[in-house]
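Heads up, one of the protein chains got dropped from this complex, but the rest are sitting where they should.
Just so it is clear, A and B label the chains in written order, and each chain counts residues from 1 on its own.
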Amino acid sequence: MNYSRFIAAGLGVAITTTFVAATVVAGPVEDTLVIDDEIEIITRAPSSEGHPLPEVISGWHYRTDSTRAMEADSFANGGMLGVEQGAALWSTVEGSEGKSCESCHQDAATSMAGVGAIYPKWHEESGRPMNIELRINACRVDNMGAEPYKFDKGGQKPLTAFIKHQSLGEPVKVNLEEGEMQKWWEAGKELYYKRTGQLNLSCASCHELNNGKHIRADHLSQGNVNGFPTYRLKQGNLISLHNRFRGCIRDTRAEFPDAFSDDLMALEVYTTWRGQGLSVETPAVRQ
Amino acid sequence: MTKQSFHRRAFLSASAAAALSAFFGSGRVFAEAADVAKAIEAFTAGSEAGEGALTLTTPEIAENGNSVPVSVLVESPMTADDYVESVMLLAEGNPLPEVATFNFTPMSGEAKASTRMRLAKTQNVVALAKLSNGEIYKASNNVKVTIGGCGG
Partner (left out) sequence: MAKPRIKVPKKVSAGDVITIKTLVSHKMESGQRKDKEGKPIPRMIINKFSCEFNGTPVFSCDIDPAIAANPYFEFKAKVEEAGTFKFTWVDDEGEVIEAEKEISLS
């Protein structure tokens, strides 16, 4: 018989009936994250005004010893393979204008320092928030004369990871004062609390009300987004934020929105705000 | 903004817990005891295994079976006439028990190595060390592999 399907059928029942209190590790682990004994990462921070939780905690605290150790050593972190690939893309000429990212922005260590910490950001021309992936695509089309990357394809994940990695350790801060960011924040908040799918779960069901507990063997975190694109052990690869959003929504057994749709951009604005104060961890290491 | 799809409680026939089968598929479920015995026999050529000189380090719990850290260390002077030749790793509960074989030389200085392996389920991991003098050592650990609820 197909064993995995049997498990899947039972999963719905398990989730809807119980959030199991931790049997192995209760709540977030007490530990501090210093990458390569050098870069201090803020993994606990006082929450922003209006945040329902008293403290925001990085998902790093919810992982096992060996997974946490992998993130603390940039060499052991498989996501750094993607970052290196992104570094090569940064100086690769593409498109009709004969330009690379580097042609305009020179050394990313200087020009991109801090940038990953302040996105998503209001974009006046398009009248919506822009994340790093959309910013890269706008640059490719407007300045390089190149095709935009399709979602999760081409160099999108490695280049996004490389750019965000230039802000490693910087505290996340989104500017809700610009343009209509407040409106998008509100739309994102509404989605965060909206129950959805056959399992009737909202983001808050797991990540606000039950973080620190287990869904079956999965230790629920606060769902902060400061480490994306994240290296996931399951896929052995970088996973983008919108892929993770879609995965979460799929797990509630709902249809999921398109990447970079209004829904997911609103959710990105709101969840990034929820994790404000935590350092950029890109590429974080998760299960 | 359009929000219909996210808001509708639509049916989706997703299998949420395919984690176990992600890398191992639905072919053979686990190694036969005979496969494990055969691999051990091939490595040891029938010699009895002692205990003590070989340390196998694995996590008690692996939160994802697709990448489980594993280290071995064998006490040895690592000189030209007394060194550790190789260490074989076996996962008794995988579809195929062989994981890897580390080959050392006196130039290794220390018979110590680490890698990351795939474990299909909770099971015993076995390490066997072969020394240049023909001695065999064995160590084994149980690793609990958790099946996460969230595929993502």
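Note that a residue touches a chain if its C-beta (ideal position, glycine included) is under 8 Å from a C-beta of that chain, and two chains touch if they have at least 3 such contacts.
Remember, it's a predicted structure, so these values are computed and weren't measured experimentally.
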Identify the residues of subunit B touching the omitted chain, counting contacts across the whole complex.
21-28, 66-68, 71, 78, 91, 94-96, 98-119
State which residues belonging to subunit A touch the missing partner chain.
75-76, 78, 80-81, 84-85, 233, 236-237
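Throughout what follows, only the chains that are shown with their structure count from here on.
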Could you grab the centroid distance between subunit A and subunit B? Build each centroid from C-alpha atoms only and quote it in angstrom.
30
Within their complex, subunit B touches subunit A through residues 1-3, 5-12, 14-22, 26, 29, 59, 61-64, 66-69, 146-152
Complex contacts: residues of subunit A adjacent to subunit B
2-5, 7-8, 11-12, 14-15, 24, 63-67, 70, 78, 187, 191, 194, 196-198, 200, 215-219, 232-236, 239, 243-244, 247-251, 253-257, 261-263, 266, 287
